[in-house]
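Following: one structure in structure tokens, then a few remarks.
Apart from one protein chain that is not included, each protein chain of the complex appears where it belongs.
Going by the order they are written in, the chains are A, B and C; count residues from 1 in each one.
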Amino acid sequence: MLLREVEYARPSSVEEAIQLLAAHDGARALAGGQTLVNVMKARAASPDVLVDLNRLDELRAITVSGDTLQLGAMATYTQIRGSSEVEVSRPILAEVAAQIADVQVRNRGTIGGNVCSNDPTNHLPPLLVALGASMTIRGAGGERTVPAEEFFLGVYMTVVAEGELLLSVSVPAAANAADGFASITIGRDGTCIANAAACISEDSVRIVLGCVDAVPVVLTPTGTDDDSIRRAVDGANLEPPSDVHASAEYRRHLAGVCAVRAVQQARARGR
Amino acid sequence: MKVEGTKELSAPRDVVWKVLNDPAQMAKLMPGVEGFEIKDDRHWQAKVKIPLGLGGLRMTVDFEKVEEREPEFAQLNAKGNGVGAIMNMQTQFHLAESGGGTSMRWEADVKIAGPVGAMGQRVLQPIINQQVGNVLTALEKQVSEAAAAGTGGAEQGIHPASPEAYEADPDGPTHNTQDQS
Amino acid sequence: MQQPSTSRTISVEINGEVCERDVDARRLLVHFIRDDVELTGTHIGCDTGNCGACTIHLDGQAVKSCMLLAVQADGSKVTTVEGLAGDGELTPLQQAFSSHHALQCGYCTPGMLMSASALLEQNPRPTEEEARTAIQGNICRCTGYVNIVEAIVSVNA
Partner (left out) sequence: MSTTETTTTAPVELQKGHIGQSIPRKEDKRLVQGQGIFFDDVRRHGMGYVHFVRSPHAHAKIVSIDVAAALALDGVYGTLTGDEVAIQTDPFFEMSTAPGSEIKDYALAVGKTRFMGEPVAAVCASTRELARDAAELVEVEYEQLDVLVDAREAVKDETVMHEDAGTNTVWSGVFDWGDWEAAKAEADQIVTIDELHFHRFSSTPLECSGALVEYEKATGQWTLHCNHQMPGVGAIWMAPALRTGIDKLRFITKDIGGGFGNKICLHPYYVTLCLLSRKLNRPVNWTEWRTDQHTANAHGNERWFHDVEVAVKNDGTMLGFSVKALDDCGAFPRYEPLGCIIWAQVTPGCYAWRNIRVDFTQVTTNKSPVSPNRGYSRMQHLWLTERIIDIVAAELDLDPVELRKRNYVKTEQMPYETPNGCVYDSGDYARCLDMALELIGYDSIEERRTEAAARGKLLGVGIGSTLDSGTNNFGQSQLLNPELQFSGNNEAATVKLDIFGELVVTLGTVPQGQGHETTASQVVADILGCSPDQVHVRPGHDTFFNSHAGFSGTYASQFAVTGLGAVKGATDALRAEMVALAAAVLQCEEKQIELADGFARIKDGPPEAALPFMALGAIVNANNAFLPPDFNPTLNHRFVYRPYFGNVDLEKKMGKLTLTYATQIHACVVEIDRETGVVEIVDYAAVDDCGTRIHPQIVEGQVHGATAHAIGAALHEEFVYDEDGQLLTSNFYDYHVPHALDVPALKTAAIESPSPFTPLGSKGMGEGGGGGIHCLCSAIQDALKPVGKPIVYDSCNPSHRVWSMIQDPESTRANVSVVPA
């Protein structure tokens, strides 16, 4: 509890938000705050200026245009879970959003905050990499779009540079996509110890592992059968971190289990 | 937590040695240095802000050179204070000539104390790996520039917030162990 | 472009009453509610956003008031446990908590009630699993949740 002193601004437009972020050293965007405020309570990290995005309704929109589902960076997990657009165009997103933390956190936490914080145990980074999402970022110099695979740089680090703002996440729309997600958590609904997302397309299968490295780890196994998946995980020579919940060895094993389960789920769904 | 690895550098050993043993050049290797003060030839202090996306971890780090055997071995202790945690790091470098370049073997033992540090154990290992990767990348640049310039010191260090400093490094940490209790 | 500042004057409607106060930007909403507005029914049971004792409704949604800054509530409507019942009469949910012995020490109870009442507004007849999911973010150390779940399910059964 008890934060360090911090400056606060609540812009009324995306442009103003970007200006604020650019104008102040140590400024950070405040999205849902379900990670950032917590970290500030521990005084582990202390931004100098918070730019509160919560009144920027234009960042909350979830829309489908053509074959793209676009989620505003400020779309909450609750919104994603209840969105008919998500339901018809990439339902796995709603399913996974429903697994994050708890009701209160889902009411505030946002997709943008989730990916920008990139805690290795988060659900969405591996999922979005698996789905082939892309992130749209705007700064003073204009807008750019980065594939999810290149978006994550390290623990709590992404390509969103100082003075930039993540605007939205785009996911290819595919109502019947063969997607899967599996996790092992602390208790029924705690932090992930290991997780994996899978996406099977016509010509390939893509598995993305969370919790085993600073950034999601992408695997492209040769087939969708359990053995191919296990071989791919074994072949990745993972060096996952050890902590009180899992030794490196156990976490490596769980990564394999999650990968197989995510693919099984994807296979079942794709049928 | 112990991390160790080896790194092949194209510069000659004496150049690498100079970069590693010059506090001012060392400062440029570290992530997010905001202030730097040399107290004497064995002690210096850096104020750093480790650039994490959540807002940066501010620490004051005191360095002490414990042992050196030019041009092959140096041991450095660092003690960081801040963010409700105390960091202790012991680092060792072993330099060997390797062709025209240098083969560097390094070890670091990092310990974090305090409630906030304990909270961060979960992500400590990936963060340290990442920061070590950054330092090694910066070192590579620094020594190649130093070698090109004939003596020590590029003008510009690596700006910690610039993305290119964080490119994944294939020669990053090759082995990690964390004590499990 | 506005200038960021370390404090702000905010106006929040709490349980139907408008409260205007100067607050530091760093002040958490839960401290604003407890220490500044002196509504002490909202509790604090952890410092990491896990326990849910500080759950309130912000513009109709259950949220944890320890993970929000007070300045973020400016212009919003807040309901705390004190705002659930009018004139000392208990709501059916509060009554159910008592008759099912869904509370022992009562410390988690305000947060539980706020999570449960948000559920019942959207879903008046929840199943046991739905009730459990609605309070998964609220820790109770006394009851083992058994009677809390029963109480929630019973309200409109």
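Some notes on this structure:
To be clear about the criterion, contacts are C-beta pairs under 8 Å (C-beta built on N, C-alpha and C of every residue); 3 or more make two chains touch, one makes a residue touch a chain.
Since this is a predicted model, take the numbers as computed values, not measurements.
Remark: the absent chain touches shown chains A, B, C in the intact complex. The omitted chain makes contact with just one of the residues B:Arg13, B:Lys28, B:Arg122 or B:Lys141: B:Arg122.
Summary of contacts with the chain left out: across A:Leu50, A:Ala97, A:Met135 or A:Ile184, the touching residue is A:Ile184.
Within chain C, the residues in touch with the undisplayed chain are 24, 26-27, 31, 34-35, 38-48, 50-51, 53, 80-82, 84-85, 88, 90, 94, 97-99, 101, 103-110, 113, 128, 131-133, 135-149. Of the residues in chain A, those that touch the hidden partner chain are 1-5, 42-43, 102, 184, 186-191, 193, 243-247, 250, 253-254, 257.
Across the interface with the omitted chain, chain B contributes residues 84-86, 111-115, 117-119, 121-122, 179, 181.
Note that only the chains that are shown with their structure count from here on.
In this assembly, the C-alpha centroid of chain A lies 30 Å from the C-alpha centroid of chain B.
Computed from the mean C-alpha positions, the centre of chain B lies at a distance of 47 Å from the centre of chain C. In chain B, no residue reaches two or more other chains under the touch definition.
Contact with two or more other chains is made by no residue of chain C. For chain C in complex with chain A, the residues that touch the partner chain are 1-6, 8, 24-26, 28, 31, 44, 47-49, 52, 55, 61-64, 66-69, 71-72, 74, 115, 118-119, 133-134, 136-138. Only residues 1-11, 16, 19-20, 23-24, 27, 30, 33-34, 37-38, 41-42, 49-52, 54, 78, 101-105, 107-108, 189 of chain A touch chain C when the two sit together in their complex. Within the complex, the chain B residues that touch chain A are 51-58, 83-85, 116, 119-127, 129-130, 161, 163, 166, 176, 178, 180.
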